[in-house]
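The complex appears here minus one protein chain, its other protein chains still in place.
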Amino acid sequence: MTTSRRNFLELLGVGAAAIAAGPLLTGCSDRPASNGTAQNLDSITGVLPAQKDLTIAVKPDVIGTRPVPDGFTRYPASLVDAITAKPGTSGKKISAMTPVWGPAPPGLDKSAYLQAVNAELGTPVAFTVQDGNTYADKLNAMFGARDVPELLCVPGWEVEKIPRFADAVKVLFTDLTDHLKGDAAAAYPMLAAFPSGAWRNAVWNQRLYAVPNPTDTPFPYALYTRKDLLDQRGLSIPKSLDELLAMAKQITEPTRNVWAFSDVFQMIQMYFRVPASKGGWRLRADRTPEFKYETPEYRQAVEVMAKIYSDGLVHPDLVASKGADQNKLFAQNGAILFSQTGFGYWQGAQAENQKINKSLDIQPVPIFAADGGDPLVWGGSDAISYTFIKNGLPKERVEELLRIVNWCSAPLGTQEAQLRDYGVAGKHHTATPDGPVKTDLAFKEIANQYFFISGRNPTVGPFPETPHYVQDALGYSNAMVKFLERDPWDGVKLEMPARFAAYRVPAEEKITDLLRGRRPLSDLDALIKEWKDNGGEEARTLMAKALSEAGR
Amino acid sequence: MNRVPLRARLRRDWQLLAMVVPGFLLLLVFSYVPIAGNVIAFQDYNPYAGGNPLEAFLRSEWIGFGQFQLLFEDPAFWEALRNTLTITAFQLVFFFPLPILLAIMLHNLLSSRIRGFVQTVVYLPHFFSWVLVITFFVQMLGGAGLLAQTFREAGLQPWNIMSNPQTFIVLVTAEAVWKDIGWGTIVFLAALSAIDPNLYEAAAVDGAGRGRRLWHITLPGLRPVIALLLILRLGDALSVGFEQFILQRDAVGRQASEVLDTFTYYYSIATGNYGYGAAAGLFKAAVGLVLILAANKVAHLLGERGIYAKS
Partner (left out) sequence: MTATRRPAWAEKPTPIGQTFKTVVLTLLVLGVLFPLWAILVTSLSSRRRIAEAGGFVVIPKGLDWSAYQTIFSGGAVTQALWISMLITVAGTAISLTVTVLTAYGLSRSHSLGNRWLLAYFLLPFLIYPPLVPKYLVVTGIGLKNSIWALILPSALSIFNLVVLRGFFQGVPQELLDSARIDGAGELRILTRIVLPLSKAVVAVIGLFYAVGYWNVWFDALLFIDSNDLYPIQRVLQSYLLAGQAPITSGGAVGNTMPPTEAVKMAVVILTVLPIVAVYPFIQRHFIKGVLVGAVKG
């Protein structure tokens, strides 16, 4: 019984924060437009910038097989001054909004970092730094009220949480096509150096509307294990599904507070080569689209995952509450030995937890196929974030803002990047042979503000505190990227039919019922039929149409 | 009704009316104006239609009762409604009376120091977040929790408490009781403190025992407040919580845990159809209104004042 009634929407805010921890809505960015639309990006290459490598780029230490970025094991010994002219000319304060996960950094007048970077820019940027977990709530309110700053960061995963995003873009933001298409991009050399594929995601309504911040890994998921704990038990990283499952049974010892797994359904699906393109589609031999639910591979994956649950191999805390702390159970307590999470989890978790556990060794389990053949590795090319420029600004202002974004996009090895990432020497970092080391002031003041109004040609490292990481991560990535799923709809932007989109979560939850043993597995056929009747067939029609329109 | 002419009534009551003005204006600006935004329940709301945000509310396509039709045709909606009402009814019986009993118990404590201490302690969980409350329950009752490990050490099979759809309603009620029983006593303590202590003494002198004093003095003293809170709770019958249910949704499944507020979230906010959510909100309001009026009527029949006076 609550005495002070809270507004329902406030509760939603809280809920959204609680859910943000888990990828609730994975998959492509489909919005419930009535019948769905397909935007074919192949036909609009004309609006994209011409890709041009930077001549000043530093040579990487480890080469990644594209789309895996290159890696740096050491900080570049000498830095180049990439941009000599100050990008800001007007001196008129720029308003910007970026997300942060953690305490909000101090504002302009109290931050030595912002002042230093702004001095280099010539025109000051005044940031509103907003809580990342409730960013979508804030964006929805701002979008609805059409109240946006001059530079706005929209994280890639928030795009699908905003209804009618394409309509919003048209009304709220500047069309950047004429500023950046083709050779026009040469005026912004840092932006022109982005991987050519990255820009395709920043196109809405056939026009270029944003500067993307390209992702630095093509993999959405990985299965991590505690190699240190496996070694203790005399075990090695499993190389097949049978080995993994047998090992899981062996290491699960509730009396010792050890369970094998977190929820690992995405991994199990990969092991059975369940398709994941555009949220779970592939082509049959007759080139008609087929959704993951309908495939025999999916059925096998469901059976295996349901067995994992019924055998009690998943940690009960994770079964009981979405609020349970999977990372703590895995990296700190060793209460689970195999954890499915985002690929980017690795470095940070290793660096943070090795502080109290010197022997900690987090390693990914290379992906295998259940039948022993070549595995299928899911991919994703969505940008980390997009930087939009407010609509209705004069041309000169737009150009100034783009020059600012260009400055902020300077790659590793430039003085600009060092100032952006590490602040001022002596204040925010101390120079060491391993590169700059941040001071306490840096952790307080630097919250990726300028990173979130820019992009950069993605690279990995250097991470002096985890010296093996760059080698390990690129080794894994280069091995896995060979098996990256080929998306037949690559480059096609889809807005799925409303009914399909609305039924997606209910359908997934019914599958969860199967996995957790609340419904018999034999119900799967009935679920597939329900899915077909609730927009599934409409979606198939759209997927087929999109393919033929793309001329494939 | 007394038949006093309007002008005389105005002369009599103008001070009362003047007192209401600040509250009236606050609600007008911060509730009624934005509440008008609920017109999107009758629209296919497009925030980007028209030249400015206000125009969007006028220019969006009007679809009449389409959203309501969609709502009433959706079996998931009725499931959510049934769950919500079941939980509300269950909690009215097994939760609502507990703070009253606790308040009476506290009120009768002789030592004011113990009373103050107990009261200060038991209301604290109200300030814990749901994530934390559920974490405690998981640590105690979950499959890796204290109870289960004790069972295992004794060689017994632990009993599934945290992810059992059949007993979920008991679990959420237990969580809610732990969180809010102390907080709930506060209003009742205030009501108890308003009872004239001389009444007890007079009754005791007349030979009324403990039970009779409770029945004839304490409960009548509390009745108006109980009636009031009961009516308010019924007006809010279709809200039973949100975060608590989201957090435990996967554990017991949608069928057991879907309540109206989570339904609105998943079927409206998460899919971007705000009109659908507004329609569900209006439905909730209508049900709340009916329940408040009905409860008020019942209160009158039982001789209570309720919220509305008898006309």
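In order of appearance the chains are A and B, and numbering begins at 1 in each one.
Quick note on the criterion: a contact is a pair of C-beta atoms (placed from the backbone, for glycine too) under 8 Å apart; a residue touches a chain by one contact, two chains touch by 3 or more.
Predicted model, so just to flag it, every value in this text is computed and none were measured.
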Which is it among A:345, A:368 or A:407 that touches the chain not included here? A:345
Quickly run down the residues of subunit A that touch the omitted chain. 3-5, 7-10, 13-14, 17, 20-21, 23, 69, 97, 100-107, 128-134, 137-138, 140-142, 144-145, 147, 155-157, 215-217, 220, 257, 327-328, 332-333, 335, 341-348, 351-352, 355-357, 382, 384, 440, 444, 447-448, 451, 458, 460, 463, 473
Where subunit B meets the chain that is not shown, the residues are 1-2, 6, 9-10, 12-13, 15-20, 22-24, 26-27, 29-38, 40, 47, 53-54, 57, 102, 105-106, 109-113, 115-125, 127-129, 132, 136, 139, 178, 181-182, 186-187, 189-198, 200-201, 204-205, 209-210, 224-225, 228-229, 232, 235-236, 274, 277-278, 281-282, 284-285, 288-289, 292, 305, 307-309, 311
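The definition used in the following text is that only the chains that are shown with their structure count from here on.
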Between subunit A and subunit B, what distance separates the C-alpha centroids? Give it in angstrom. 39
Residue numbers of subunit A touching subunit B in their complex, please. 1-3, 5, 8, 11-12, 14-15, 18-19, 24-25, 31-32, 143-146, 161-164, 167-168, 170-172, 254-255, 257, 259, 312, 315-317, 319-324, 335, 498, 501-502, 505-506, 509-510, 512-513, 516, 518
Taking the touch rule as given, give the residues of subunit B at its contact with subunit A in the complex, in rising order. 46-48, 52-53, 56, 76, 91, 95-96, 99, 130-131, 134-135, 138, 142-145, 148-149, 152-153, 162-163, 165, 176, 180, 183-184, 186-187, 229, 233, 236, 239, 242-243, 246-255, 261, 264-267, 269-274, 281
